[in-house]
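Take a look at the structure set out below.
With one protein chain withheld, the remaining protein chains of the complex are depicted in position.
Here is chain A:
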């Protein structure tokens, strides 16, 4: 049975993840993701000063709102500092972000060490904001984080059209008469809000990951913005809730680390297994393409071996070509040629016997098409005077695959003719 408090905290972290995923998507598309890093780190002195003021006034030092307000103000100051530094034109944005995050954080560290020497409990538990500690969250803290996150979501939905325009095509948005500077400012404000609401759960060092990782995961999975937003929100919610749960069970594990590792796990899975952009999918496409090219080369070499054996151009004749001759013509090892022959035999494109291959009717059709494409490119290159016979052969090897038949027909107008090869066939070229 999960305690009521834990349940509230989990829901709060899930909602935080939704907001971070949504805002992070726009931040990522706009190339602004790392601003969150500066904002998060910059929040530390804000929290420290706010705690000091609260202690001076004598209010409840555990109350969250003043601390978060301080964090938000400091975060905004950090963003402004980044922009001011970038405006010098000598310090680029990346360096400006690094300067602001380290200097603000350092100021926070110095302030914290000073607070520690003061009487009273002004600094008690402030360091939990650095790495996050969901286990220490009370229900009312979770409500506050959830409210801020919900505000972000509403703002994103209200400004959806503008944010989309700015994220994809800044210049077009400007030409359309949108106030892009205002939209940019809104995006920055949203980033600050998300960072602040994530302080207690994730901590200020790692809150940037909550904005980047779910959005990057979604980016791998889809091209469409609405789907990307939904996926990023889902990943964020999952990582947020699961991370908070891990940390509630094992308080010594910093929540921020747990949340980030879960988000990183989702990202890694997407990176490997995404249907189109995943590494495995792309490796599969690459291997299939390579096999297709090898197939065409084998068939063409078999055809040309028959031609060289006297069948004459354009007719394959009913001859058997030695696999060794194919391997020599392509410069392949005997093993590779034998494996390809076995594969093509399996596909019913060649018949195999005693180290020779014979094109089946289907194989002959494919082989003729490959020869035609190859020679079309060769003759075209020669006619254009861009290559001699040898380099035309090599260039054509690269170009012919995937050359559509219409294109070959444009290069070689007579449909039935198969021109002679411009160079000698066989090995040793």
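Just so it is clear, a residue touches a chain if its C-beta (ideal position, glycine included) is under 8 Å from a C-beta of that chain, and two chains touch if they have at least 3 such contacts; residues count from 1.
Please note the rule applied: contacts and distances are computed from a predicted model.
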Original post:
The chain that is not shown, which UniProt protein name from "Zinc ABC transporter permease", "Cell division ATP-binding protein FtsE", "RNA polymerase sigma-70 factor (ECF subfamily)" or "Dihydroorotate dehydrogenase B (NAD(+)), electron transfer subunit" does it carry?
Top reply: "Zinc ABC transporter permease"
Original post:
Among A:113, A:147 or A:333, which residue is in contact with the omitted chain in the full complex?
Top reply: A:113
Original post:
Which one touches the absent chain: A:260, A:305, A:337 or A:350?
Top reply: A:260
Subject >> Hidden-chain contact residue, picked from the options A:131, A:225, A:308 or A:411 >> reply: A:131
Original post:
Can you name the residues of chain A that touch the chain not displayed here?
Top reply: 28, 31, 33-34, 36-37, 41, 84-85, 88, 90-92, 94-95, 97-114, 117, 127, 130-131, 205-206, 208-209, 212-213, 215-216, 219-220, 252-254, 256-258, 260-261, 264, 267, 271, 277, 279, 282
